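In this view, the complex is presented without one of its protein chains, the others remaining in place.
This part shows chain A:
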Amino acid sequence: MSIFEYNGSAVVAMVGKNCFAIASDRRLGVQLQTIATDFQRISKIHDHLFIGLSGVATDVQTLYQRLVFRHKLYQLREERDMKPETFACLVSAILYEKRFGPYLCQPVIAGLGEDDKPFICTMDSIGAKELAKDFVVSGTASESLYGACEAMYKPDLEADELFETISQALLSSVDRDCLSGWGGHVYVVTPNEIKERILKGRMD
C-alpha cells in the first residue's frame, strides 16, 4: 500500500460563474481502520483563497500551518492578501524545497483572483503545478473523481448549481473508494460570501 493511501482522502475543486467550490471527504483512517469522521482537509487562507490538502494527515496539518504562517507574514509586510496565483507559486516553491524528502500531500488550491475571476490548481507532492479551467481533483478517490467530474461538470454554473454538481461528484466518487468517505465538506465561495455545508452520504 502506498504511503499516499495511508490515511485516505478525496478533494475536488470546481469553477463556476464568478465563484468556485471546493469539497473534501471527512474520513481519517489508518489504513483500514477509521479513526475520525470529521477530519478537516480544506482550510481557509483568506476570504477568497482556500487550500485543500490530500495525502498523509500529518503533512496535511503541518503544511497548512506553514502556509498560514507565510501568508500572515505576507499580509503584515505587504498590507494586502495574496492573490491565488501568487499563493500557488509559493506552495509550489515550498514543496520543491523538500524535493528529496517531500511533504506527502497533494494540494488543491482554489481562489478568486483579480476581478473576482475564479482560479483553481492542483500540484503533486513536489510542486508540479497543474492549472485547470474546469475542475481539479486529488486523493485516493481521484480516479473516480475524474470520471464523475468529467461527466457532471458544465461551465458557468451559478453558486447553487455548482454546489449540487460538486456534491454529487464527490459523494458518488467516494462511494467507490473504501479509504475515503464518511460524508463531505463543501465550501462555495462567491465574491460576497462563503457558504460552508456538511454533506451526509454513505457513512462507511
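Operating definition for what follows: contacts are C-beta pairs under 8 Å (C-beta built on N, C-alpha and C of every residue); 3 or more make two chains touch, one makes a residue touch a chain; residues count from 1.
Criterion: contacts and distances are computed from a predicted model.
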Options "DELLA protein", "Proteasome subunit alpha type", "Ubiquinone biosynthesis protein" or "Response regulatory domain-containing protein": UniProt name of the undisplayed chain: "Proteasome subunit alpha type"
Contact with the hidden chain (one of A:68, A:89, A:132 or A:152): A:89
Contacts of chain A with the absent chain, listed as residue ranges: 77-78, 83, 85-86, 89-90, 93
